[in-house]
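Accompanying notes for the structure given below.
The complex appears here minus one protein chain, its other protein chains still in place.
Now for subunit A:
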């Protein structure tokens, strides 16, 4: 009897607790899984959070740091399997399409039409927002990958101008090497080995070649002379690094350039965000230039948010409010400034950006006109993660095996693609 009374008391208490929580729930809540947990990224998402909370929506942060989103993805998958998906999930490139195909995503088409998203957002991003005629995701920010960051003092001291062509790059690297400076600082993790290959693929200034390799994995092109040359360039790249590069974090590689141990590093524009966070100024402390040969090419990756279908009208309204807030002009302006990425809207005021970002936006426009605004292979935008995985394994093995011949590398790559 005593136990029964205790149970009843417990139930009564929890009923009170539930009923007192209900008013908050009624205004809608958003639980959001993302991996923006440090520096400019965190500051950027805080802007979004303030906006959402000002609308009376409860923001339940389920950030999961580490592994470039791997941990967050695992968390998301687990929650989907358990029938309890979050309201919002961060995603890169084709992940949106893969999840859309499982049929668990909600539809934002009405909102997209109402706010005219497809007129505001550059066309190459559309295939990731719209899957089979239904709008499932919004882009938050996008990034140029084919960037090189140089230590300005070192370049000036040795009288080296930012190389425009591959030959100039080779000459510049030789100058640095002879002076005892590591020409290129590199983080030898598989994702970084693949990311720099994006830069090599566009160094030929040939949109058609990029598409044949990155989007179609056309066997003839992969066996052809230009891809051979690309692998030769990757081999050359691997010879410009210091011996301790394998396993290094990308931020450590950036720090080597900042400290003057290395002359330059190849990395997407988040490396500029990192520099700015270290108190560096574009044009004064560091220089930026596109990977040699790719001045009119633009390889990009974009962060998206997608929205699993969930129960509850208020929560669905909260999802729409979130999507709307991400696409808002002011947010796009503020967020791209804080995170040092590019705004996904083409109509954002550019007065406050530094020269690197302005250069990047001009390049995106130039590239778009000639079909050179291309989605990244290294970050699984131009192909699904299994195809990208074969490239990643092969290229990383190639970079780390000095005696592997180009022919062998190509053969392993094609074998890997055939085995999918």
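The rule we apply is simple: a contact is a pair of C-beta atoms (placed from the backbone, for glycine too) under 8 Å apart; a residue touches a chain by one contact, two chains touch by 3 or more; residues count from 1.
Simple rule for what comes next: contacts and distances are computed from a predicted model.
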Missing subunit (named according to UniProt) among the choices "MoaD/ThiS family protein", "Carbohydrate ABC transporter membrane protein 1 (CUT1 family)", "Molybdopterin synthase catalytic subunit" or "Sarcosine oxidase subunit gamma": "Carbohydrate ABC transporter membrane protein 1 (CUT1 family)"
Hidden partner chain, touching residue among A:36, A:59 or A:99: A:99
Which residue, A:38, A:239, A:259 or A:401, contacts the hidden chain when the whole complex is considered? A:401
Out of A:56, A:116 or A:247, only one touches the absent chain, namely A:247
Could you tell me which of A:84, A:208 or A:415 touches the chain that is not displayed? A:415
What residues on subunit A make contact with the chain left out of this view? 67, 70, 73-74, 77, 80-81, 98-99, 101-102, 188-190, 193, 242-247, 385-386, 389, 393, 396-401, 412, 415-416, 419-420
